[in-house]
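Structure provided below as structure tokens; questions to follow.
Complex shown without one protein chain; remaining protein chains in place.
Chain lettering (A, B and C) follows the sequence in which the chains are written, and residue indices restart at 1 in each chain.
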Amino acid sequence: MLSMTFPVLIHGAMVCLLSPFFLGVIAKVKAFFSGKVGPSILQPYFDLAKLFRKKCVYSGTATWIFRAAPVVILAVMLVLSLMVPFGRFKAPVQFSGDILLAVSLLALSRFFMILAALDTGSSFEGMGASREAFFSCLSELALFMNFITLALLTKSISLSQMIGADIPMSWEGLEPAVFLVVASFFIVLLAENCRIPVDDPETHLELTMIHEVMILDHSGVDLAYMLYAAAMKLFIFSGILVSIIIPVRTGDPVMDMAIFLGGMTGLSVLVGIVESSMARLRLNRVRLLLLVSFALAFFGLIVTLWRA
Amino acid sequence: MEKILLGSWAVPFGEFSFKLDPLSLVFLIAITTLILCAGVYGFGYMRPYRGKKPLGMHAFFYLILALALVLIVTANNVILFLGAWEVMTLSTFFLIIFNDEKSPVRKAGFIYLIASHCATFFLFLMFFLMAHAAGSMDFDVMARSDFSPALAGTIFLLSLIGFGVKAGFLPTHIWLPYAHPEAPSHISAVLSGIVIKMGIYGICRVLWIMRVLPNWCGYVLLMIGVLSGIMGVLYALGQHELKKLLAYHSIENIGIIALGLGAGLLGRSHQVPFLAVLGFGGGLLHVLNHALFKGLLFLGAGSVIQKTHSGEMDHLGGLAKTLPVTSVLFMVGALSICGLPLFNGFIGEFIIYFGLFQGLLGLPLHGVIFCSLGILSLALMGALALACFSKVYGTIFLGKPRTGLKGSSHASLKEAGDLSGKSTAQESACREETSKWMLIPMMVLAGLCVWIGLVPRTVTGFTFFGGAYLAHVDLSTIPLEQVLMPLTMVIRMAFLFLALILGLIMIRRLLLGKAPMPIRETWSCGFAQVSSRFQYTSASFARLIVELMKNALLLRRHGGQVAGVFPGKTQLSSSVHDASEEMIFGPGLAFLNDFSKKLGHSRIRYTQIYLMYILLFLIFLLVWKLK
Amino acid sequence: MTSWIDVSCILAVFLALTILATNRIVGMIKIFALQSFLLSLVPLFLHADAISGRDILLSGGTMVLKAVLVPTILFWAIRHISMRSEIKPIIGLGTSILCGAALIAVAFWVSLSLRLPGKLLSSLVLPCSLATMLLGFMTMVTRTRAITQVLGYLVIENGIFLFAISLYDAMPVLIEMGILLDIFVAVFIMAIVLNHINEEFERTRGSASRAKWGESS
Partner (left out) sequence: MLVLLIVIPFLGALAVWLPVRVMFRVWFLCAVSFIHATIVASFWWQRPVPELQGYLALDPLGLILLSVISLLFLSVSVFMIGYFQHEHRGNRILTACILALLSMMTLVSVSYHMGLLWVAIETTTLFSAPLISFHRNWRSLEATWKYLLVCSVGIALALMGTFFLAIAAHDVHTLLLPAILSGASSLSVNWLKLSVIFLFVGYGCKMGLAPMHSWKPEAYGQATGMVGVLMAGGLTQCAFLALIRVSQICYKTGLSGFYASILIITGILSLVVPAVFLLSEKSIKRSFAFSSVEHMGLLVLGLGLGGVGIFGALFHMINNALAKVVMFLTAGSVAQKYGSSRAMEVRGVIHIYPVTGIFLLVALLAGTGMFPFATFHSELLIINAAILSKHYALAGITILCLAVIFIGIARLVLEFVYGKPTEPVLAKKENFFMNITIAAAAVALMGLGLWMPAPLSQVLHEAVALIGA
């Protein structure tokens, strides 16, 4: 156990420290595209710091669940952060079947998110909760589809094996499959993190949104927890995606880390570009988008089976 | 302990013998636990009926049911099994129609009786075929003899029909959503927790007896699992009545179990022992888990209904304040049934997932396809179940009371209308929990759920043993550590998770300090006159998903049209209809009825016709026989 | 004297057919009486050479019982129950005659492969008695009135009697059984007559507002 503590600390610390940064990057890119200077790249850090210093206001309707949700969600993200490999760097916690744990932890956080929203008894948050429940069904389906494909590619069911160590050699034989996986996973990433075109994190017009409307009633530290968790979630997803994409594995750890972080930044820029070049889709469109990502993953699976 | 012969007893037709083998053991654990808890709960639940109803008879049938259940899982003889089976069916029937003045209750009981009785006849056929082939009525003798593939397939299909009705496989599940809501809640708990599991037990027994089954059997079982699971949870999403929703969830969980067994069967018929053990073991573990958390949920539903005299979710709300303890316990049940970590549901599903992934890596192509199908449907079920239970919990326990209910502890409509989140006088007046008798069993069940979730090795031992027993392999030859190690890791992470939660709470305390939090009303985007009727109802919550599947669910919407410039009051209601009932059984029975009615009306009103029958029959015989 | 027996057999069938084809109760009863009379002579034909006392007793008894007593009872019954003499058969007369012909065919076809053992009587006995039975049966089927059904039953019974007679010395017991059947029939008829009256009684009480009980619906 002791042998694990050091990598654990490093890994965790990286996620905790770096996750808001990429939100900043995205914001910057969007600002750039809309021809503004935009806030500093570290703005998310300042926001969090501000919120952490504030007190909370509660609705009289809310129960303990409303207070528990942020804690649970943040804890989930922290645990997840220890299970995700960064490029070549295996996750400190890895065992065969850890994807199952990862996915169900996400589900846990979602469950509390939804309940917290319903807890306030506001119809808007109910709306958001309903949409969250709906879209997550589809995205989870696509997610699992991808995992099946990856498992078949790499003959293992551990994140660190599937997307960390063994993925590169599968790039040789099966580019199409992996490419499809990447494409579908990118959509899942957008959906799960409530980015445009699925959801708009910027506006606060409740009616249009999923994630933001659900945390509408949270304030102060709770809100900070929520936002921080969201940032981490984004970091974790992009971490997974990046480590699938990046095929090169130089022996040198510093080099690899640099490559990884570069990839992360690139991905955030990409997300930023997508956000600033697209408008948010109508709800039933979102459904189609997610089904498309499922179809992509499915196609990937078929290709894999056919090649194998 | 391969098997313990518990002794035997001579009767007219051969001999009744009992035995306890790893398979029976798993079910026996479930039975004893839930029967005890539900029984104790029954004390509290039935108190209001004291003096009005023959409670003694109720208790009597409850005990008979317990006896029959134990007999079923320990029977080693066909006749004894069938006998105990009938006794179970009947005693359950009498327990269901406790409130027989209500006509829906009678209908439910009747449908249940019919369904199970017809199924039993299939069982007769199946067991006689078996006995005929094996030349004995004893299970262990049957298990030693071997069957021709065709016969084995036939027997397998018959068992799927005969036991499937009891287990609630699609499409033979129709009795289930009727019986569960109408029965008293502790009975529904037993029904859903154990009685339908007897169907699973029967199938397991058949699988065990049929050492060699054709390959397609595995696929069929798997597909049934997928079908029942997904449709079950979808129907559940469409329901507005709490216990009916839970009933459909039992169908879903039965689907998961069948999925596990199917995977195990695949492994067995393709000689992948690891998969076989994982599949069977996972299925059995889920049997146990489902008994625990579904029992817990039904008991919780019982307390809700006893308090509010209504299971209509769209009338409830905000009960977390009225029934704090119940709400927490119900939460535990919900988390477990959604298969979320820290709770037992997750362990079972984890093992099944793991097995399916093993199949993915170890089976031939079509095997791979079916396994990935299984994985996907499990994922879908998980997500839908989560949606469903967030809906249930959110509508019943959270938010504000939607309507004032007769005799309930709820704010009336008007009071619910006012915006002060503070509980109204009426509410605070009768804000007391349900009785100890009802709380303690639920606590026990919840405790077991958490216990299995955090210390799974205590039960996985039994279930894997049972799995190996079903797979006819020696457990020591299975690389079981490959799955137990990950389990331990999962548990470690769970504890880490708990630690983190504690830490975060600490930090929160630190940051917020001691000062009391200001309480305001919910921010409703500046809109003033918000009544609690504005809240999302269960129907509106599930709308998106249900409408995506509206063709499969036969979604019907009533009303909702707004006309004119100043539209008057209008109301919209939607209901989901069971395809197999609406399309298969309903019409079938209706046809039979009409047919017989027609005959009944055209029934020979003249004696002459009677005579003519006789004359014709006589001539027929003469011509036929005296060629 | 088998020729006489043949003749009487044929006549019996013919009369049965006519009963089937008649639609007036009175006529039916008369024809029936004729048929019974004919059959009651058969024992005499049977041992025309040496007529024993038993033969005379038998034929006499039959004659009294069937050709006289039963018709009288029936006439009496008709008179007491003001019953329309018109009968509406549920199958038209023409059709029923055709069916009757078919039945006769069946009877003969059945008895193709069957030869009476022992002292050979006429070979017509079996087919004719069968045919008479079936025709009587047909009468019961086609007629809607209780009384006519009784007539049909009596025809059946005649058929049986014909057969029993032919077995006369082969199996003495059977005759007694046949006579028992006669007694049974007598009681049967009494029952019907009584019930008829009873039914009239009930109907005047108005408890039976349904179709005539005679139409036994």
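What we mean here is this: a contact is a pair of C-beta atoms (placed from the backbone, for glycine too) under 8 Å apart; a residue touches a chain by one contact, two chains touch by 3 or more.
This is a predicted model, so every value here is computed, not measured.
Novice: Indicate each shown chain that the hidden chain touches within the full complex.
Specialist: B, C
Novice: Thinking of the whole complex, not just what is shown, which of B:V455, B:L498 or B:L616 touches the missing chain?
Specialist: With B:V455, B:L498 or B:L616 as choices, the missing chain is touched by B:L616.
Novice: Consider the whole complex, including the chain that is not shown, and state which of C:I19, C:L46, C:L74 or C:V110 touches that chain.
Specialist: Of the candidates C:I19, C:L46, C:L74 or C:V110, C:V110 is in touch with the missing chain.
Novice: Where the complex has a chain not shown, which of B:H58, B:R106 or B:R533 is the residue touching it?
Specialist: Among B:H58, B:R106 or B:R533, only B:R106 touches the chain that is not shown.
Novice: Even though one chain is hidden, which residues of subunit C still touch it in the full complex?
Specialist: Contact residues on subunit C toward the absent chain are 110, 113-114, 116-118, 133, 137, 140, 146, 149, 153, 156-157, 160, 163-164, 167, 170-171, 173-174, 177-178, 180-181, 184-185, 187-188, 191-192, 195, 198-199, 202-203, 207-208, 213, 216.
Novice: Could I get the residues of subunit B that touch the absent chain, sorted low to high?
Specialist: Within subunit B, the residues touching the omitted chain are 11-13, 54, 79, 82-87, 90, 97, 100-101, 103, 106, 109-110, 113-114, 117-118, 121-122, 124-125, 128-129, 131-132, 592-593, 595-597, 599-600, 603-604, 607, 609-611, 613-614, 616-618, 621-622, 625-626.
Going forward, only the chains that are shown with their structure count from here on.
Novice: Select the category (line, ring, star, complete, other) that matches the graph of chains linked by touching.
Specialist: line
Novice: Comparing centres built from CA atoms, which chain ends up most distant from subunit C?
Specialist: A
Novice: Give, as an integer number of Å, the spacing between the C-alpha centres of subunit C and subunit A.
Specialist: Roughly 99 Å, centre to centre.
Novice: List, in ascending order, every residue of subunit C touching at least 2 other chains.
Specialist: Nothing qualifies.
Novice: Among all residues of subunit B, which ones touch two or more of the remaining chains?
Specialist: none
Novice: For subunit A, which residues count as touching subunit B in their complex?
Specialist: Going by the criterion above, the answer is residues 52-53, 55-65, 71-72, 74-76, 78-79, 82-83, 93, 95-98, 100-101, 103-105, 107-108, 110-111, 114-115, 117-124, 126-127, 129-131, 133-134, 136-137, 140-141, 143-145, 148, 151-152, 155, 157, 206, 216-217, 220-222, 225, 283, 287, 301, 305.
Novice: Over in the complex, which subunit B residues touch subunit C? Could you list them?
Specialist: Touch residues, subunit B against subunit C: 605-608, 611-612, 615, 619, 622-623, 626.
Novice: Which positions of subunit C touch subunit B when the two form their complex?
Specialist: 90, 103, 106, 110, 113, 134, 137-138, 140-144, 149, 215-217
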